[in-house]
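Read through the structure below, which is laid out as structure tokens, and then see the notes.
Just one protein chain is left out here, and the rest sit where they should.
We just call them A, B and C in the order they show up, numbering each chain from 1.
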Amino acid sequence: MRIKFLLFALYRDLVGAEELELVVPPGSTAADAVTALRARGGGSSRLPERPVVAINRIYAGLDEILSDNDELALLPPVAGG
Amino acid sequence: MRIKFLLFALYRDLVGAEELELVVPPGSTAADAVTALRARGGGSSRLPERPVVAINRIYAGLDEILSDNDELALLPPVAGG
Amino acid sequence: MNSHCCHRWPVVDLQSAMQPALITREAIDTAAVLAAVSAPAHGAVALFLGTVREQNDGRPVSGMRYDSYEAMASDVLAEIVAEAAATMGEGEIVAVHRIGELSIGDVSVAIAAASPHRAPAFDAARYIIEEIKLRLPVWKQEHYNDGSQRWLA
Partner (left out) sequence: MNSHCCHRWPVVDLQSAMQPALITREAIDTAAVLAAVSAPAHGAVALFLGTVREQNDGRPVSGMRYDSYEAMASDVLAEIVAEAAATMGEGEIVAVHRIGELSIGDVSVAIAAASPHRAPAFDAARYIIEEIKLRLPVWKQEHYNDGSQRWLA
């Protein structure tokens, strides 16, 4: 199934992209998808193993199981205000 | 000695004056002066026996001893803001 | 002094243009209060505004008269602001209380505290309004639609 990754701030700089898509096996969790992204190597391998994530714009646990076409956002520590 | 009373809000309405002067014996306390003022009768007698007071613009205790020409303000419960 | 020696023009300084504690009969300019505390070093500004409500205890209010022991109120407000400033540390504070006849919606009190950090700014503004309620010698008389009026305590 296809997962759309969204990257912000420091993570965007590391990966060098705002978004990218990867195909992961059905039944993959958010953690699995992050592992797949880090396995691309380069700056992506410097992403944290367990980042804060949102699935389809909602904060989610890393053990959450993804569905086809989910948007998985990797969120650096927030710094608003 | 002469004491200048200052009256505000409800107390002003009771006494019917913004300020007035009374002569009280040397050594009088603020409480003594209030008693003298209440003894004038009329609306003044409806002043509380132990109001909050300020002497020369500073909050003071009723047992404070007055000096000649002191300004003694009788302060209803404040309601600013 | 020394006016013979050099050309010195007055520097316009918003912060010193507004007293940190003021009892006034004029309408309160909220934007000016905010401007007076703002500075590049202060990342956080807390502003509190008290306004005249259209009702109190369920009774419709047509207006409000604020009376004060003006000379003492100026001193007490300055004292309250100084206490808050001492606790807050770095930053700027302005507190203004209006007296006289006010209409519904008019700002009766404005308190602004600016600090490098948000907690001290909030705490300062909160402290000042609480202390005003406790000890500023100001009284208010509500005017009602039927023409009657009452001093609040």
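Convention: a residue touches a chain if its C-beta (ideal position, glycine included) is under 8 Å from a C-beta of that chain, and two chains touch if they have at least 3 such contacts.
Since this is a predicted model, take the numbers as computed values, not measurements.
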Inset, instruction - Could you tell me which shown chains are touched by the chain that is not displayed? - result: A, C
Legend entry - Chain not shown: contacting residue from A:10, A:36 or A:62: A:10
Inset, instruction - Please give every residue of subunit A in contact with the chain that is not shown. - result: 6, 8-10, 13, 54, 57-59, 73, 75-81
Legend entry - Those residues of subunit C which, in the complete complex, touch the missing chain: 30-31, 34, 38, 40-55, 104-105, 116, 118, 121-122, 125-126, 129
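Just so it is clear, only the chains that are shown with their structure count from here on.
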Legend entry - Whole-Å gap separating subunit A and subunit C, where each centre is the average of the chain's CA atoms: 50
Legend entry - Chain centre separation in whole Å, for subunit C relative to subunit B (CA means): 28
Legend entry - Averaged-CA centre spacing for the pair subunit B and subunit A, given as whole angstrom: 74
